[in-house]
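Heads up: the structure comes next, in structure tokens.
One protein chain omitted, others in place.
Up next is chain A:
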Amino acid sequence: MEAYLGVLQEIGNIGVGNAATALAELIGTKVLISVPQATFVPLEGIFNMVGDAEEPVAGVLVRVGGEIKGTVLFAFSAPSAMELIRRLLGEGFSDPFSLTPEAASVLQEIGNILTGAFLTAISEFTGLTFVPEVPFYTYDMLGSIVSTSLVAGEVIADRVLFFETEFMLDGQAITAHFFLFLTPPSLATLLKSLGLAAENL
């Protein structure tokens, strides 16, 4: 199955490229992306993959339904989230705990636009239909957001398909981690759409 991960990484790359373009247009600045990683991990090992599970992050979660099921998660460091809000809203916040609903909705909207751009590119490439739901926002420890993202997206099989990349704006002024969590059946569906048979998923 690991042989298919390269294919998946390629598909993800196309989606991430489109999302980066959308973000660059939205913010009006250059956006760099790290080389995306696609991995299969056992559920109990997921925290080892995401970085520091206790890191406080502004998380925007988008459930994805349709022909594949999963969750897209954007995790911004607190300074990155505050900087994004300042640029898009023209109003500064220093404390991520006391965001106005309007400020939080700026982050949700970014999650919405990026997820849409990501999924549209993959949909055009594979012919599959994706249905992103309304974005959810919270500021909390990364690990608790990740575990809740898995449950929310019904990514509860023993192994999780984990896709990750990092967006960097203006050098390192704003960084965001992009995670996609999918179930093995969703990977099989993706591969099938490309004419590849996935066995033993």
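Going forward, contacts are C-beta pairs under 8 Å (C-beta built on N, C-alpha and C of every residue); 3 or more make two chains touch, one makes a residue touch a chain; residues count from 1.
FYI, contacts and distances are computed from a predicted model.
J.: Consult the UniProt record of the chain that does not appear here and report its protein name from "Probable chemoreceptor glutamine deamidase CheD", "Branched-chain amino acid ABC transporter permease", "NADH-quinone oxidoreductase subunit H" or "Cytochrome c oxidase assembly protein CtaG".
T.: "Probable chemoreceptor glutamine deamidase CheD"
J.: Would you mind spotting which of A:145, A:161, A:174 or A:190 touches the chain that isn't drawn?
T.: A:145
J.: Among A:5, A:53 or A:194, which residue is in touch with the absent chain?
T.: Hidden-chain contact among the options goes to A:53.
J.: For chain A, which positions touch the chain that isn't shown here?
T.: Where chain A meets the chain not shown: residues 42-54, 56, 61, 97, 136-148, 150-152, 156-158.
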